[in-house]
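One structure below.
The complex appears here minus one protein chain, its other protein chains still in place.
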Amino acid sequence: MVSIDEKLSNLGLTLPPPPKPVASYVPAVLAGDLLYLSGILPFRDGQVAITGKLGQDVTVERGAEAARLALLNALAVVKQELGSLDRVQRIVRVVGHVASASGFVQQPAVINGASDLLVQIFGEAGRHARVALGAAELPLHAAIELELLVQVRA
Amino acid sequence: MVSIDEKLSNLGLTLPPPPKPVASYVPAVLAGDLLYLSGILPFRDGQVAITGKLGQDVTVERGAEAARLALLNALAVVKQELGSLDRVQRIVRVVGHVASASGFVQQPAVINGASDLLVQIFGEAGRHARVALGAAELPLHAAIELELLVQVRA
Partner (left out) sequence: MVSIDEKLSNLGLTLPPPPKPVASYVPAVLAGDLLYLSGILPFRDGQVAITGKLGQDVTVERGAEAARLALLNALAVVKQELGSLDRVQRIVRVVGHVASASGFVQQPAVINGASDLLVQIFGEAGRHARVALGAAELPLHAAIELELLVQVRA
């Protein structure tokens, strides 16, 4: 049985330090066996690394990279909250908000960056319900923002 | 006691085949007694049937029709997941995203297409918490996108 940390390592992935909220909210709240994460931006070294709007400043490929990066930040939060990613029973739901210029409608292709990576990391437990949406604007000019809902092993 | 399938039939409604996700996500995830659905577009015969923005290309009436159509797709997913719509204990929550041109603010009237139909089909169990929002863009130029959260009978 390979641990999730080993799987991340095998995939050549490193989790960033979990982003710190800068206001009166917290990175995640556990209610029963469900862990609700705050909205996560594609942070790298404390900065939003991929900014701008899809269909204008950012290609679909680069948007998918932003989704992967935001997901790694989200998993860093999950690990911080649960101690180990092996406590993830199921990724229940992902909402992907894509900053979209007028006429851009390939939000699903962008959010696949996160969805595909979840299945690579967690296998069947990574298959989630998903919502892909086009946002008018996102905080700090981020190209994408992710929401995650995670079921935790008892 | 009339079954939900009979109610659908009495209302002259037919469920479409449930839409198939085209990526690493699934149509719905059950966590405890809550069924989380993926975002649902107004599909008919495998195509998004109602496209464009409210306040520009699509009237409120046609938008409400899109909401009804997306809801039928959502119920097709629920039936596929649960085996029978009679296992629905409560429609907990509906989020309706309406593709909105600048200045369009009648999102609630559009999403009523889904809300009213839920109560026609499920009665009191169909009364849900609801969020109506205006999106900049939606996948595949869909006029609306629905999220559903359903509580399942034990």
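Here the chain labels run A and B in written order, and each chain numbers its own residues starting at 1.
Note that a residue touches a chain if its C-beta (ideal position, glycine included) is under 8 Å from a C-beta of that chain, and two chains touch if they have at least 3 such contacts.
These numbers were taken from a predicted model, which means no experiment stands behind them.
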(message) List every residue of subunit A that touches the chain not included in the displayed model.
(response) 21-29, 31-32, 36-39, 97, 135-141, 145, 147
(message) List every residue of subunit B that touches the chain not included in the displayed model.
(response) 32-34, 90, 92-94, 100, 102-108, 112, 115-116, 118-119, 126-136, 149, 151
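Definition applied: only the chains that are shown with their structure count from here on.
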(request) Compute the rotation angle for the C-alpha superposition of subunit A onto subunit B, expressed as a multiple of 5 degrees. (result) 120
(message) Need the CA-centroid distance for the pair subunit A / subunit B, whole Å please.
(response) 25
